[in-house]
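A single protein chain has been omitted; all remaining protein chains appear in their positions.
And then subunit A:
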Amino acid sequence: MKKIYGVLLLTCFCRLAYAQLPDVGGHLSGSFESYTQFYQPDKKINAVLPQDRVGSNNYLKLDYNIGAFSAGLQYEAYLPSIAGYPYDIKKSKLINRYFKYAPKNFSIQVGDFYDQFGSGLIFRAYENRQIGINNAVEGVHIAVKPFPFLNLKALYGNQRKVFERANSIVRGIDGEIDFSKIGSFLNGSTRLSGGFSFVSRNQEYTGPDPEINATVNAISGRLGISGSTASLDVEYVQKGSDPSVSNNNDKTTGKALLINGTYAKSNFGANLTLRSIENLDFRGERGETGTSVPVNFIPALTRQHDYLTTNIYVYAAQAFAETGGQLDFFFTIKGDEGKPSRIAINVAHYRGLNDNDDLFSPGKQTYYNDANIDWRKTWSKTFSTNLSYYNIFYNKSVVEGGLHDNVKANIVVLSALYKYAKRKSIRYEIQNLFTKQDDGNWFASVLELGFAPKYSVYLSDLYNYGVTKIHYPNLGGSYTNGGSRFSLSYGRQRAGLFCVGGICRYVPAATGITATLTTTFSK
């Protein structure tokens, strides 16, 4: 508890210190994020009760830039980490720091850096605090633009592994050419670009297997054309043999193909994504799995759901073998003045591969289907509704492991928002998930009162009336002032997959108080 006070004190000190700084130019900014849970016993949901009965993840980040120079650092404190965080740690450390010099058309960064090549299928270094991923690379990153049509990047370093470093080296180069800047063969609004990446990971291998190499190389190529109403992007990745724990020591090579087509004009948009993957899990260390030291990024390419019941059966991409895609339509029916209807339709389908060496060989087993429609209607300046329907097929055995029945579920969500004064609102949401499998039916409702711009309170309940008859109630509120927000809630947390941005981790059942504080400060 004392440490939590300490971290809060440090943050306030930083804010106060900022206020006292003389104006020497440049841009100084920082942020603090704290997520703290106090746990209590709850036998009904088999809640985990950590030894300390408290979990607290804290992040303090500072950045300064003046002209072409910038520098920054990040301090993290887990006092200890919250229940369900992928790493059970009780430690604080100044872990990320960087120095960057970026005059026009050139940049060099030493220290920790993030980056992404193409869509990230070959390389992505990023941070996702909720999921517990920070694979920042510590080393050198150089970007140069020798001609207006050419961008080149090169990087070399060690990936971050919680508070340590992966025992491997990651190297990469990426080039992107904007063909439309080379000649005038395209009309003004059309952009044609192509890219190439090479990524290599070297981890010493001292075992007996001669077929396991220390170095694993991956290459990718991409092409994109974008016009005034449509665009098409294609990316292909090929990876060398990389036997590891995550692919059950499979010695074959890996590959993936990603195609995306978009059509967009006034009040109408459509998007089609197709992706096939084979053995493409790529990590800094052979022995790691889950959220630990990923080199690339393979999200589930499905609609990202927002509601309590739609987050029960969530798909996670199967990097070993998967093929499928999704189709989206978005359109607005203007209707009477000030009363538009906005519709979103999404259909996604994923299945295994028949021949793991052939990206175009759909297998017999379906992994996931999702067909959903969303109708947002503004009835007046003060009243609007949102009605959604989802039809889901979830192969629980494939997504979560083990042997389970496949789940077929239908979900209906109705949400209504009424602004009874200029800055006061009430929102009510009811949801029902219908299924004959797994835990059967679920019901949820949320009541939220908003007092803009500073306060909001909510009361929610997720109830399984199919099998377990367990309620997951939550009561919470938040206070916001400018770039700072404090929220407090009390209730039950359901065990299951917790997914953000298509990457998931398992969270255990827990009951207790959750306090979060986020603040952004700058001078």
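To be clear about the criterion, contacts are C-beta pairs under 8 Å (C-beta built on N, C-alpha and C of every residue); 3 or more make two chains touch, one makes a residue touch a chain; residues count from 1.
Going forward, contacts and distances are computed from a predicted model.
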Checklist line | Protein name, per the UniProt record, of whichever chain is missing from view ("Glycine betaine uptake system permease protein YehY", "Redoxin domain-containing protein", "Transketolase" or "ATP-binding cassette domain-containing protein") | finding: "Redoxin domain-containing protein"
Item checked: Option from A:N271, A:T289 or A:Q365 whose C-beta touches the chain left out -> A:N271
Next item on the list: Check each of A:K251, A:R423, A:K436 or A:K469 against the chain that is not shown and name the one that touches it.
Entry: A:R423
Checklist line | Residue touching the undisplayed chain, where the options are A:G175, A:G221, A:G290 or A:P340 | finding: A:P340
Notebook entry, point to check: Among the options A:Y114, A:Y156, A:W379 or A:Y465, which residue touches the chain absent from this view?
Noted result: A:Y114
Checklist line | Options A:D42, A:D63 or A:D250, residue touching the unrepresented chain | finding: A:D63
Item checked: Residue among A:S81, A:S197 or A:N260 that touches the chain left out of view -> A:N260
Item checked: Residues of subunit A in contact with the chain not shown -> 4-5, 8-9, 11-12, 15-16, 18-19, 23, 25-27, 29-31, 33, 61, 63, 65-67, 70, 102, 114-116, 119-121, 124, 126-127, 151, 178, 189, 191, 193, 224, 226, 231, 233, 260, 262-271, 273, 297, 299-301, 304, 306, 328-332, 334, 338, 340, 342-344, 376, 378, 417, 419, 421-425, 427, 450-453, 455-456, 478-486, 501-502, 517-523
